[in-house]
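For this view, one protein chain was removed and the others were kept in their places.
Chain naming follows the written order as A and B, and within any one chain the residues start at number 1.
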Amino acid sequence: MSVVDRWPEGRVGPGVSLHDCRPARRRVWRNRRNTVLIVLATLFVLITVGMILVYIVLKGIQTMNWEFLTSSQPFSLRRSGGGFLNGLIGTAIMVGVAAVVSVPLGILGAVYLVEYGKGNWLAKLIRFFADVMTGVPSIFVGLFVYTAMVVNFGFSALMGAVALAIIMMPIVLRSTEEMLKLVPSELKDASYGLGAAKWQTVTKVIIPSAAPGITTGVMLAIARAAGETAPLLLTALGSIQLTAKLWGEPIQALSLAIFDGARNPFAAGQARAWAGALELIIIILVLTVLARVITSRSRLSR
Amino acid sequence: MNESPVFSVRDLNMHYSSNLALKDISMDIRPKRITAIIGPSGCGKSTLIRCFNRMNELIPAARVSGQVLYHGEDIYAPGVDPVVVRRHIGMVFQRPNPFPKSIYDNVAFGAKINGYKEDMDELVERSLRRAALWDEVKSKLKKSALDLSGGQQQRLCIARAIAVEPDVILMDEPASALDPIATVRIEDLMQELKQDYSIIIVTHNMQQAARVSDETAFLYTEVDEATSARWGILVEFGETGQIFTKPHDKRTEDYVSGRFG
Partner (left out) sequence: MQSAVNSSAPAPPVGGGRPSPGPGAWRRTGVGRWADPLFAILAALCGVLVLLVLAYMVISTTGTALPVFRSQGISFVTSTDWDPNQGQFGALAFIYGTIVTSAIALIIAVPLSIGVALFSTEYAPKRVRGLLTYAVDLLAAVPSVIYGLWGVFVLLPLFLQPVADFLAKYLGWIPIFKGPASGLSYFGAGIILAIMITPIITALTREVLATVPTADRHAAFALGATRWEMIRAAVLPRSRAGIVGATMLGLGRALGETIAVALLVGSVAKVDASVVRPGYSMAAVIANTFSEATGEHIRALVGIGVVLFVMTVIINMAARAIVWRFNRI
């Protein structure tokens, strides 16, 4: 059987030109169809992103004004006006306290993994379970803080902060670990060579040189914590009061206020929820963008 | 026995967006010969060889002007499908790159997608024999190709290219990632293959070119002093013996005598 017959798509030869040979229609069709599907999938996702952002902005901007940013929830949720200041303050307090607690712990833990533990069994165990922790549903963390502490101490901002700290700590730990690993050993050698002790090398050389990356990781963890709702339901509970008390009474969070608004049958409550969503998404986006700017800036300056 | 050339390159110019990469290349590749393309690094040897099977189109913003005639037909003419062109012209790369499939499936891949109608087992065996690999793998055809040694993988890639029954095989530094023993086997294999295929090989190893090829093309980098733009030009093309012993151009002489690399 000649070469030409073996290859049904055609073969260049006497009387047969390149223009006469074509890939089989089925191949061409399948390639085209799959390309279309892939492009459609991408468009679908992009449109979804667009729809979410556009609606948040459009609906949120209608209610977003100075009054919204500076006043608290009205006592009757049916009333229009007011804002989510109580939620904003609550989120700021709880995320702030959680960061103050979880960031140093996370950084030190990462220092252990990279500088002291290296490949030993304890470090492997910590790393593994830190990964497990990042995958734990946040509502479970809330349940834990409830059963272990809230039953004894009551709902409060501190309880919410504890829950957020538990969520943030493994994230900060793992991202800091990655950053610390990038510190070149020449830098450490130089420090040791000058007679610095290990703890001084860590605190004065290693951590500062990884600082941009660590900061990025921390900011991303803060952005995540700012959006958390479920664990706060079970620890801070939420409230309409405008308060900044760390202890002794429930406190509102921005995310909780939005959650309430989503379940609110009244238009005023829903309108506030959209403005709150816009407020929250702006905060998160600013944190995320800042985080990335810090990373790219530091790379450029090196 | 002067048959018509397999490839005729006419005034080939190649650009990457606005940067010229190859300038005014013209040459004829004779059938059933080994033609080597040599030159200093960065002069455009790989770029040139990829013009023969339209692989340069995979780089964005690559433009070709001029003609590359394959059996008298311009492969860059509108209406010619690159998929068809690549089926007629085989290519072997610098690093062996078998697919993550079995040895059998690697060799059969090209034939399968191009709709080969005949006995696949026979085609696989025939291709592996021609690539001098059959005896080493005939008992483990279903094993993963990635388990083979570097030299074996490269011969597998040759078998894979042969299986679609091209009449030209392009080789882009096929032995540069292999140890000396594997390199010798590839070079011996090339001598056998040239009985059935026209081979164009890019190599930075001058001794290899001298050993293996019948004709040699020497490429060189031209620089525009004003803009520091660089591009490749064809300085000399001829019988390998002549190129290496009595080159016509001073630049060729400097290169083959090792004055620069």
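Here is the rule we go by: a residue touches a chain if its C-beta (ideal position, glycine included) is under 8 Å from a C-beta of that chain, and two chains touch if they have at least 3 such contacts.
Predicted, not measured: the structure shown is a model, and the values here were computed from it.
Displayed chains that the missing chain touches over the full complex: A, B (touch as defined at the top). Among A:A123, A:L242 or A:L290, only A:A123 touches the chain that is left out of the view.
Among A:T48, A:T70 or A:S296, only A:T48 touches the chain that is left out of the view.
Touching the missing chain, out of B:M91, B:L219 or B:L234, is residue B:M91. Within the complete assembly, A:V136 is the residue of A:V16, A:L69, A:V100 or A:V136 that touches the hidden chain.
Interface residues of subunit A with the unshown chain, by the touch rule above, are 23, 27-28, 30-31, 34-35, 37-42, 44-46, 48-49, 51-53, 55-56, 59, 105-106, 108-109, 111-113, 115-117, 122-123, 125-126, 129-133, 135-141, 143-144, 146-148, 166, 169-170, 173, 195, 197-200, 202, 223-224, 226-230, 233-234, 237, 255, 258-259, 261-263, 270, 273-274, 277, 280-281, 284-285, 288. Mapped onto subunit B, the interface with the missing chain covers residues 53, 55, 58, 60, 83-87, 90-91, 93-95, 97-101, 109-110, 113-114, 157, 160-161, 164.
Simple rule for what comes next: only the chains that are shown with their structure count from here on.
Mean C-alpha positions place subunit A and subunit B at a centre distance of 50 Å.
If you check the complex, the residues on subunit B that touch subunit A are 70-71, 73, 75, 77, 79-81, 83-85, 87-88, 113-118, 165. Per the touch definition, subunit A reaches subunit B in the complex via residues 1, 3, 5-12, 17-19, 21-24, 27.
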